[in-house]
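Yeah, one chain of the complex is gone here, protein chain that is, but the others are all in their spots.
For reference, chains read A, B, C and D in written order, and residue numbers begin at 1 within each chain.
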Amino acid sequence: MDITTLTSKKSLVWWVIILIIFILLAFVPLYAPGYAAILLISILMYVILTVSWVMFSGSTGYMSLAPAVFFGVGIYASAIIGGKLPFPIVVGIGGLASFCLALLVGALTLRLRGIYFAIFTFGLVMLMAHSLLFWELHVTGTRGRFVIVMGYNTIYYYLLGIFVLLLLTAYLINRSRFGLALQSIGQEEDAAAHTGVNVTMLKVTTFAISAFFMGAAGAVMATKWTYIDPFIAFNPFYSFMPVVMAIFGGMGQLFGPIIGAVILTYLEEFLITKFAELYMLIFGTILVIAILYLPDGLVGLIQKMWNRYSERKHADT
Amino acid sequence: MLEVSNIDTFYGKIQALWGVSLKIDEAEIVALVGANGAGKTTLLNTISGLLRPASGSVEFLDKRIDGLKSHAIVELGMSHIPEGRGLFADMSVRENLEMGAYTKRVWKHKQEILDKVYQLFPILKARQGQLARTLSGGEQQMVAIGRGLMSRPRLCIIDEPSSGLAPLMVDEMFSIIQGLRDQGIAIFLIEQNVQQTLEIADRAYVLENGRVTLEGESKKLLEEELIRKAYLGL
Amino acid sequence: MIVTFLDIVIAGLLMGGIYALIAVGLSLQYGVARVLNISHGEFIMIGAFGTWMLYKMVGINPLITLAMCGPVLFLIGFFLHKTLFRSLLASSASADIFEAKSMLASFGLLFIIQNIAILTWGADIKSYSYLNYGVNLGGALFAANRLVTLLFAVVISTAFYLFLAFTRLGKGIRAAAQDPRTAGLMGVNINQVLALCFGFGAVMAGLAGGLLSMCYPITTTMGMEYTIIAIIVVVLGGLGSIVGSFIGGFLLGIIGSIVTYIEPGLAMVSYYVIFIVLLLAKPTGILGK
Amino acid sequence: ATNSLAKDKIVVGMARPISGWMAVIGDSAFRPVYETWVKEVNAKGGIYVKEYGKKLPIELLIYDDKSDVGTMTRLTEKLIVQDKVDFLWPACGTAFVFAQAPIANKHGYILLTAEGGATQVKEMLRSLPYVFVGLSFSDWYQLPVFAELLGEKGAKTAYIMYVGDLFGIEYSGVAGIEFPKHGIDIVGISSVPPGAKDLSPIIKKAKASNADVFCCFGYPDQVLPATGTSIALGFNPKAWIGGPGANFGFYHTTFGPAVEGVMGFTSFSPKQSAAAKELADKLYAGKPEEIQDFWGHPLYWASLEFWKQAIEKAGTLDQKVIRDIMATQKFKTVLGPTWFENGLMAKECHTGEIGQWQKGMFEVVGPKKHATAKFVYPKPPWPKPKPKK
Partner (left out) sequence: MPILEGKGVTKYFGGLVAVSNVDFKVEQGEALGLIGPNGAGKTTLFNLISAALVPKPGTIRFKGENITGLKPYKICRMVVARTFQLVKVFADMPALSNVILGSYFGMSPGMSSKDAVREATELLEFVGLSAVKGTPAKDLTLANQKRLEVARALATNPELLLLDEMMAGLNPTEVGQAMELVTRIRDKGITIIMIEHVMKAIMNVCERIIVLHHGAKIAEGTPQEIVTSKKVIEVYLGEKAHAGS
């Protein structure tokens, strides 16, 4: 990819399209029936998780299985301080708490590479759930918590806001020299360090930024769940899904993970409601087939078709 | 013994070899000379089954091998010492060498062959328990060569063995190669050390941009003005 | 009765044996075939349900079932690799890409296998009681079924380790783990070896499942729990190190047992704490290089 | 959602754990009951609703919540907002019910819970007029009855093992209050986290404590291994009680006659009445013993019967009207006259609390007025270990 393409004329068209999509999204609750907003909420939630995941893991190649941790921290923040403080502050605190935790985790795990990092972060999800359980059982004596309830529209706009912020951040990082540096870490970390990249700092910061968005999303979503306990809040499922969605969508482009998240969320929704008894079978089969026949994810397929199309066009003229 | 006829090899859509033909007889050293990126490694990989030619054929001991997988070709008695060493990083030096004798035919004799390889490279014996990953560049090169010899090949194809070796070891390596020929093993050698290579080789081919442009007795080629300019820097 | 230290340690070994067996299988699949098989636990579940079914319906001794489960699971694993993972391997540009894709594919497999199992056996809990009596070991009592489990786990894992360390094929497998391309140049038939490894991994899982079913209730959704343990043990022991997985399994078992004795509420916490602390101290696992 | 006069069925929506870790419970508790019940009702044409002047059959609309609370709440909203189902039946599991109750209540949907409910829900019920709870509670009935039984027999000490979740915390907590009232000391208490495998250290501790009573407040995941380990290690307290698990048929099929004297929670016995016998036959005749559940099944069935009669009485599908009837009126169910007080099924309606395995039957032993057999104390020791070959 050439750095200059982003400012070319062609990309202007893209910007306009993106703008239109967001304007449309902004008005959804006004014209769509109740459930569309509800479904959009969960789509947005997965999109945020996936895009934040890709922001760090996609480029650096460090596969983080920690989304559930940061999402869960947000959820807990919301459960504990929700209703006591204004909601925007609650969301901010959810994000910040995740951000700080991610800084700590990032600093601790610098030496881990490859699969060790992945499994470590996964262990973290379980550690959080079990230690919180122990803590609540033996120290605070809490048994689960109720969360303040919010209207769909409020939740929807909060998520949309987080999403816009996230996209902007991801875009700015990608465009800046840090985007290139993150990529170089993914390819050859040692060489990156010897080329002047402050590898540690960059990794930890990006990890924390991505955690911020997951935490904020968690804080918002908690209000839709109404009741939580440690195992509900720290569910490893929310670590796996972003990975699956990102790979399914294709990670080469920013919109790959978005498409992946949208399609898989919708597919899942469709299956658990229409084919409840066969949901896993069908979902699993589609996943396997997609991996087999879409080597570069959906985006890869789209690009291939596009290339073929434009080749043909060239051939014709 | 080895006959390559008219092969074309591609990387995706890019053609790297164009109608290459060559021949190697029993117990001779044949050198392959060419600039960077000429396609030498590609040619070796095609011969040893790591790549498939799009057209043309490769025959080894009167058997067509261009469709075979690399492991099957090894069984037939060809050994390929790859460029860039390709060691089993987390296995010890000794285990790496033993892997060279993996084919059923030679596995039984691995101990005696191992002793011989240790004689050739005493330093490997001293380092036999060390993980290949932690060896210095040159030591790794020695393991790679030693391992290639472990399979008791009839034909040994070697990709840039002297790269990264200290001058003393380079001399050593060339005499090892000559020693192999004297034992009746045919050698197909790619080397950047063109002068020394052509001195020990019987015949040589010159590869340019994926095509064979010159071939002949190596002593004669040494005198060619073209070679002297392009490859000897004279 | 005084609960002695020995008592706790042996209890830990009993648990650790199973953990080790589960982990060895995964270690093989990941260490060699580079498939971080998220559906490992589903193979355990198949082994467990196979054993349960044959015992409940036909009355076949679970220990005999082990011998029958092995080959069946081997074939399943072997052909899964021959078909699914092999074509993934062929279409992946790099090892990293293959790792990501194969993990995802195994995630899909998990869904498929589990759904089929639920349709076949239902989602409710199954259990039976076999060799459930106490055996006196140096003054401490242990359930016979768990001793048998330990014995089998140790024998199976050891046999497997010896196979890998000392046979030609075993060495070929290890070489393939590190550099498949070069292993091919040495005469190793890569596709065959990878499929074998995947098959062996499935066998280990199946056997572990069979043994587990003798001691614990089973459900068709139990797989994930064991997959997680297996992954932890494999990483704890050092990737691709069979001995490491073995040690890791026992370590986890023993520490778990000690903690359970002191404060059962922290049993699971301790697993993850050990894991995380150890990984931070030695980022490549106990026997990682 | 009840205006079209052309209505020809009653749609009941549920978000259930068909996949995931909760499927274990979802598959065995409420599900066999509602399946049998719906079939029976529909076979007779359905529920008569006066407003439409005819019987309307029940159609179930079931979604899979994947055992995830987030998904469950979303699907519940989908059922209400988009599918506009006529009625909502409950999700599975205490935490899930807690999350679902406020949503149902907000939308004015009746939620008659099944698998789940802990004492905490009692305080909530006042603010959730649409929520009704059919199970019985630890502090309110079960454990007081249990403690009284034990106290009368002279039990002095108890050891408690509980699973670290709402259920376990609650039961162990209530035991801590109820047992001392009857002179029983708690000599040891251990929590186990969900997923912990090896229970032998706990059983050994319990054995060492020499307690008269051993309580295992956990699920089948804990109750089955705890029993197995107790047998293997020869731990023979005078009373052994297990949480959900000990009351199921599969408990008996797993351990066979060894379970003689083990106790659990129950709500009825087929011996109690002809109606009870009939229900047991409906649910279990011709099916494997494994699926029997003498605690939940009758209560779920009774709740459904109650609900149906409330609708018939209301003569409309209007939730508000039906709710008011449910909150105030009595109907006859398999349990006898049944009614709700403050959202809880009244204490008087329950026909059993504590059960005990005696000669292959799960007998009601407490409270005494409902007992079908005498409480055996001490329980016979586990059969001597005999290595069979």
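We adopt the following convention: a contact is a pair of C-beta atoms (placed from the backbone, for glycine too) under 8 Å apart; a residue touches a chain by one contact, two chains touch by 3 or more.
A quick note: this is a predicted structure, and the numbers were derived from the prediction, not measured.
Shown chains touched by the hidden chain across the complete assembly: A, B. Considering the whole complex, the residue from A:124, A:173 or A:192 that touches the absent chain is A:192. Only one of the listed residues, A:28, A:80, A:108 or A:180, touches the absent chain: A:180. Of B:47, B:135 or B:201, it is B:135 that touches the chain left out of the display. Residues 3-4, 177, 180-181, 183-184, 187-188, 190-200 of chain A touch the missing chain (whole complex, contact as defined above). Residues of chain B in touch with the missing chain: 11, 33, 35-37, 83-84, 123, 134-139, 141-142, 160, 163-171, 192-195, 229-234.
Methods note: only the chains that are shown with their structure count from here on.
Spacing of chain B relative to chain C, judged by their CA centroids, is 42 angstrom.
Within chain D, residues 18-19, 164, 191, 193-194 each touch two or more of the remaining chains. Annotation for chain A: residues 130, 134, 137-138, 277, 279-280 touch two or more other chains. Inter-chain contacts, as defined above, occur between A-C, A-D, B-C, C-D. Contacts from chain D toward chain A in the complex involve residues 16, 18-19, 62-66, 68-71, 73-75, 77-78, 81-82, 95, 98-100, 102-103, 106, 118, 120, 164-166, 169-170, 191, 193-194.
Here chain D touches chain C in the complex through residues 18-21, 23-24, 26-28, 161, 164, 190-198, 200-202, 204-205, 207-208, 220-221, 224-225, 228-229, 231-234, 250, 254-256, 258, 290-291, 385-387, going by the rule given at the top.
Looking at the complex, you find that chain A touches chain D at residues 33-35, 38-39, 41-42, 130, 133-134, 137-138, 143-144, 146, 149, 221, 224-229, 231-232, 235, 237, 272-273, 276-277, 279-280.
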